[in-house]
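This structure is in structure tokens; I'll ask about it shortly.
Removed: one protein chain of the complex. Kept in place: all other protein chains.
In this document, chain identifiers A, B and C correspond to the written order of the chains, with residue numbering beginning at 1 in each.
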Amino acid sequence: MEFLKRFAKRLGFTLLTILAMSVLIFFLVEIMPGDVAQTVLGQSATEESVAALRDRMGLDDPLHERYLRWAGGFIRGDLGESLYMRGVQINTIFWRKVGHSVVLALTALLFYVPLSILFGVFAGVKEGKAPDAIISFVGLATMALPEFVSGIILITVFAVGLEILPIASIIPIGENLWQNLDILVLPALSITFVMFGYVSRMQRSSMVSVMKADYIRAAILKGMPRKYVIFRHALKNALLPTITIIGMNMGWLFGGLIVVETLFGFPGLGSLTMSAIKTRDIPLIEACVLFITFIFVFATFTTDMLYAFLNPRIRYKRGDA
Amino acid sequence: MKTEPVLEIKELDVAYHTLTDTVVALKGVSLSVAKNEALGIIGESGCGKSTLFYAIMDYLPVSSSRSGEILFKGEDLVVKTPKQMTKFRGSKIAMVYQNPYSSLNPSLTIGFQLEEVSMFHHGMSRKEARQAAVETLSDLHLGDAAGIVRRYPHQISGGMQQRICIAMALLCKPDLMILDEPTTALDVTTEAVILDIIKELKDKYNMSLIYISHDIGVVNKVSDRIAVMYRGEVVEFGNQNTIYKKPEHPYTRALINCMPRAGVLKENTQLNTIPGYVSRRSAAETGCPFVARCEKRNATCEEKYGMVERKPDHFSACDRAYATDIPDKVLSKEAGSIPEGAEPEHKTILKIDNLYKYYGPHGKRIRALDGVDLTLDRNNVLGVVGESGCGKSTMGHTISGLMRPTRGKIIFDGTNISVSWRKRSPETLRDIQLIFQNPGRSLNPSFTIENIIGRPMLKLLGIKSKQKRRKLIVDILKKVDLGEEYLFRRPKQLSGGEMQRAAVARAFSIAPNLLVCDEPTSALDASVQASVLNLLVDLQKDSGAAYIFISHDLNVINYLSDYIMVMYLGRICEYGKKTEVGGSPRHPYTEALLSAVPDVDPSLKRGEIRLHGAPPNPTKKIKGCPFAGRCHRKVGSVCDTTPPPRVNFSDTHFAYCHISPEVLNSEISVKGIKK
Amino acid sequence: MKKSIIVCAVFLLAAATAFAGGAQETEEKMTIKVAEQVPNLITPGAWDGQAFSLNGSIYDYLIEMDANTGELVPSLATEWDSPEGKVWTFKLRKGVKFHDGSDFTSADVKFTLERTQDPELGHLKAQDFENLEKIETPDDHTVVITLKEAAPTFNFIFTDYNMAILSSEYDYASKGESAPMGTGPFKLEKLVPKESALLVKNNNYWDSGLPKADELRIYFVPDIDSSVSLLEAGEVDIVPQISPIIKKRLESMDGFKVVSPYQESRFIALADDREPFSDNRVRLAFKYTMDPEILAKACQGTLGETIFYNETPIVNALAQYKKIPFRGRDIDKAKKLLAEAGYPDGLSVDFFYASDHPYGSDIAQTLKELSAPAGIELNLKGFPRDIYLSQHWMNGPMLLTGWGVRVDPSMLLMLAFHSEGPWNESHLDNPRIDELIEKIRGEVDPEVRQTYYDELQEIFHEEGTVINLQVPYLVGVSDAVTDYRQPVTMLPQLEYTTIK
Partner (left out) sequence: MNTYLLQLKRSPRAIAGLAILLIWIFAAIAGPSLLSYSYTEMDMNNQMVAPGQEGHLLGTDALGRDVFSRIIYGSRSILTIALLTSLLSSIAGIIIGFTAGYFGGIVDTIFLRIMDILMAIPPLVLAMVVLGILGNSTIVGLTIIVSIAFTPATARVARGALLTCKSTEYVDAARIRGESHIYIMFVEILPNTIGPVIVEITARFAYSIMMIASLGFLGVGLQPPTPDWGMMVIENKSLIRAAPWTVLYPSLAIASLVIAISLFSDFVSKVMINED
């Protein structure tokens, strides 16, 4: 019951955030200097043709009407029409790229979450000893490398040097991502580099603080073996903050995706955003940014719920049986 | 009762090594606990009580060293490997900790945490273990044992949590149970119940106990023998009565004299204080650990020092407690000594009328104050006592302006000040000062003492000249026994007692007329508490200010107050002069509270009223008497439905209760504190 | 616990590589694979920056240019004629069908030409066709165009990449970008916008021997380095528009070659209508800071071999070109000229360019370095190509723009250097130049035309607003590719290309 109440409340907040976000993104992008119609037609266009296009695109309508039209379209699942590729519905290109990026993000998550938890826990248990020092330093070093730097290192080693993985990511025509999973490896690894450092350090410190908790002392002094205490008593509590951290870092992950996808030419949401920005394709920029935001908010919501579900202190209210 | 000892510690030394030096935590500790015996260990913070306990369990930090012998039923635990130790831990030696909530894993059910003990040590299946857990829980008078095992720790109250911890320790029927301040975090009535349970189970399970506490009163309730520790050493060890009545070691004597206790009142006795503070001990130090602070010290203290069985079964490292070559400090005052001149004026300075304070969002409102009236005269000390959540601090904060009352009036010196600090005049702000519980948190760590004391002078007295302020600050520092050199120190460089004295200096630096003290000594050790209490008494006498002294400790309240007000769940239970409330309590709750108070003097025996259950949810509106649910003298349904009427016993003494005044007057079921 | 995590990770990696290995082509089709950097813009006319490989393959033009000889050759028009340059008659090819099966007729040509005047479209050839008086279609295979004024080289316009012939019955406004349709050698099978396009052989193509390949796969890879990586990995065969650095890299490797089908221009335009370049002394000063050798090296080429420098719009490959010796770098003179023009302490000017266009950033940075000693400080304002073109081009005091070569230079002159030219990026307003351009366009006698051209180039050298750096257009191809053709119209003729 308590959980359901929290679920409903958070869901409400999440939807509110997305709504506010959509307003923010719309206005942010729309108030940017530069006439959209002029952008479409180019500098050589006559005033007459600019005016005609403005009228057709409804650019002279008040801002709030345009927002409502745009947001309404979004709710109906209509992302609008690309400015740059006139006549092309954004829907037709957008979801495929989103799918690719989601697969890439999930692959990266699959790489770095187990890895960093494993090493973070290990370092936390060995606090102050050699393995801790090594893991912490490696984590710090990988965390300090921006994705494009680690990406270039990976390219140099695996693609240029060993030639076992592709430098650039294309999906041959008629095939899909599943038939080309090898293009995921280097981009996912580049993200893993950064995130590994971050998450493993967080995991380590939460493990260290949990290992210092009174209930761990109590468990050890109850005569429980150390390994049992670590896995049965400490781990669950130490994982809770990590879940939040992973959720909070989805934003960083998606920032990283843009860099990585640009570096590898991966056909995903990141490179789509980049190309939308480069071509000033306003509706496409809006769709991309809103969707990135949506994923982030949704990830936060999911981790929050997961956290609440795994944490009996939130799941059960005091006094409930 | 001389049997083979269950635990015998011989010459145990423990030291912690830091990068630069070595700190001695335990030195030459020798103790023994017989079968079914309860040993109490008392001492101030930093004296090595907890280290002793961790040393027995082999749970010391990596950077420490341990030497000596710890014989548990003849086996030396010091030489056991960590793996071998798991056979003892939890099974033969079990522990109960100070903070039950943090000692239970928040993400595992209570049942799981109980079951694993039996599963590991007795190889039971989960089902058998569950059965064992439920059985043990019912030994602790936990009603719905089968339901509790399915819950998580946060779902039950603090008293219940501690019972779970005790049950967990009992599961394997240990030979020895070590309790480290198990009731310190609990309210006094809950504490009494837990202590009863511990006593009862000790005999039922035929085990030995080591009970560690800073509070002699608590230790007295469960232990047979008492060991007094100071700076890592056991300085005295013997039967509880002898320790209280005829201590051999000057430290023991000084410590007992520091404690507010039955029969000791501000009118007749000044509390003893021990100068200086507990310092860290280096490896090079030899001789008596107390010598630097001892008023009975002489030239022989270095050589003649060492644990000796002074009397049968009474060991002490020193026998100069009552040495006559150095006279005792004068401890008693002339009875009722009142400063020269006329009777001090008794003008009413504060009047509170029907005060309400609610917090929190609608629907979850906590009724912290639920209709409180009181009047306070100049020169008087009102002691407010009650358990946590009774609204005593809220009242203090409302009066001092930190909070605005929800309803009701606070009249101070003729003006209505029932507003928050923002709307009070500078005069009111100056006139009412507040002393907080935790001196470490009430002094801004970024400022020097000069800034801390000087700021109110600048702000509220408008003394602009820095020189002038400094002179005044030095004066007030002297009054609180701090020298000029403290001007430039920061709070972190001060000990707890010094900090609280600086806080008192800050309050008095602007000559307030009303001082609200919110548990000002409860974070302090006994010896430090005494010095602060003395200081407050002296300053009050000099300034004529009125005090509202808030505390959960009836001994302290009784020592310091002129009037006592007992609160329960935001309402007044009983109010009267100290002699009236303390000597002949009328309200059932006051009775229960008094009966639960741990006494420093082990020979005092009080009535045994035990309160069960927990106070009702403070967010619920209570129609009748808030105490009705736990009352041992409940009249009937009227208690639940009608607010109790005010019953006057004298001009100054009244209570709110449904029991008829005649009954209340005649049946005094509890012996008062008065001796 | 630990083990299972490691096992999972290893399994995943293994699975990834296994899948990759499994995806291999078995069919024996001749497939040309191209990596295009420009996002897919297909409909002709509306925007700049089309994917030329798509454009040239899906559509046909009335007239084409022979990639080897540079001569105009018939395509959808089999013959054309205009006695005075005022009335043009085009005979259209018979039996040509659009990909949707409809017949190609004179109505389609009329539609295509009239479409240039649609205001909502902003057609890039709109100005060129303002000269149009009427279009008549006496029969299905004849188009007669009457101009307001004579234009002896009017036919050249039809080779322009924007003049692809569209079907009058097709809705290009809504389907142009998602399902483009023409009469070209390949037809679009599948399009994943911003990712890839699959084109298959048009079996009904009017030139029965063509196209030689069965399939054309075009990948849109925005990043040039990624494109080249794909070429090196054998994923694609052709990468157009590579940079000179990449040329060096490909040349050092086996299995690849770099073709340079034609030269293109980089015009450094100095705006005539605003400070500081409105003063010819400032323009001259700037020109005196130029060092063609250095610029050639910055473009990773050799002056006179692959890189050419002049200060007129006419490229040296054309017959109309007049050789004028370099003026030589002379900083003192530049300073003196600046001082005379009222800038004794030098000046600072914003310089806009497309930073992701080959040569763009290198030329810009070199210009800044070259002009700095004279006290001319260039504030580099680089933008992505599309933003540069839509926001800043035609709009700044100094611009760097890539220009394709027009076979008839008068087209370019009219477009970019006549005071009323639609793409007059330097806002040049020189009455004598206007007059000469008009004369050239109306003059039928080539020799007289040449005298105008000579004079024009002299004026440009002394007073002009342009520095013309000719750079090779580079295409990286694998050795498997034969017969890659791309005339100066910029449209690759992939129908001739074969893959070994």
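The rule we apply is simple: a contact is a pair of C-beta atoms (placed from the backbone, for glycine too) under 8 Å apart; a residue touches a chain by one contact, two chains touch by 3 or more.
Keep in mind the model is a prediction, meaning the values are calculated, not measured.
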For the full complex, contacts between the hidden chain and the displayed ones involve A, B, C
Checked against the full complex, the residue among A:F27, A:F137, A:W178 or A:F231 that touches the missing chain is A:F137
Among C:S57, C:Q300, C:Q320 or C:T401, which one is in touch with the chain left out?
C:Q300
Of the candidates B:L77, B:L443, B:C517 or B:C639, the residue in contact with the absent chain is B:L443
Kindly state which of the options C:Q365, C:S419 or C:T498 is in contact with the chain not pictured.
C:Q365
Note that chain A touches the chain not displayed via residues 13, 16-17, 20-21, 24-25, 28-29, 32-34, 137, 140-141, 143-149, 152-153, 155-156, 160, 251-252, 254-256, 258-259, 262-263, 273-274, 277-278, 280, 285, 289, 292-293, 296-297, 300
Footprint left on chain B by the chain that the document does not show:
19, 397, 400-402, 421-422, 424, 426, 429-430, 432-434, 436-438, 441-446, 455-456, 459-460, 506
Name, in rising order, the residues on chain C that touch the hidden chain in the full complex.
224-225, 228, 243, 245-246, 248-249, 252, 293-294, 297-298, 300, 355-356, 361-362, 364-366, 368-369, 372, 379-384, 387, 391
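Please note the rule applied: only the chains that are shown with their structure count from here on.
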Which whole number of Å gives the spacing of the CA centres of chain A and chain C?
39
Geometric centre distance via CA averages, chain B-chain A, whole Å
52
Chain B and chain C, separation of their C-alpha mean positions in angstrom
88
The chain C residues in contact with chain A across the complex are 1-2, 5, 8-9, 12-13, 15-17, 19-20, 22-23, 35, 39-41, 43, 46-48, 119-122, 124, 126, 173-178, 190, 192-198, 217, 219, 221-223, 225-227, 229-230, 232-233, 235, 356, 384-387, 389-395, 422-423
Can you list the chain B residues touching chain A in their complex?
57, 59, 82, 85-91, 94-95, 97, 99, 102-109, 113, 116-117, 120-121, 147, 150-152, 154-155, 165, 168
Within their complex, chain A touches chain C through residues 34, 38-46, 48-50, 52-53, 56, 82, 84-89, 92-93, 96-97, 107, 110-111, 114-115, 118, 159, 166-175, 178-185, 231, 262-265, 267, 271-272, 274-275, 277-280
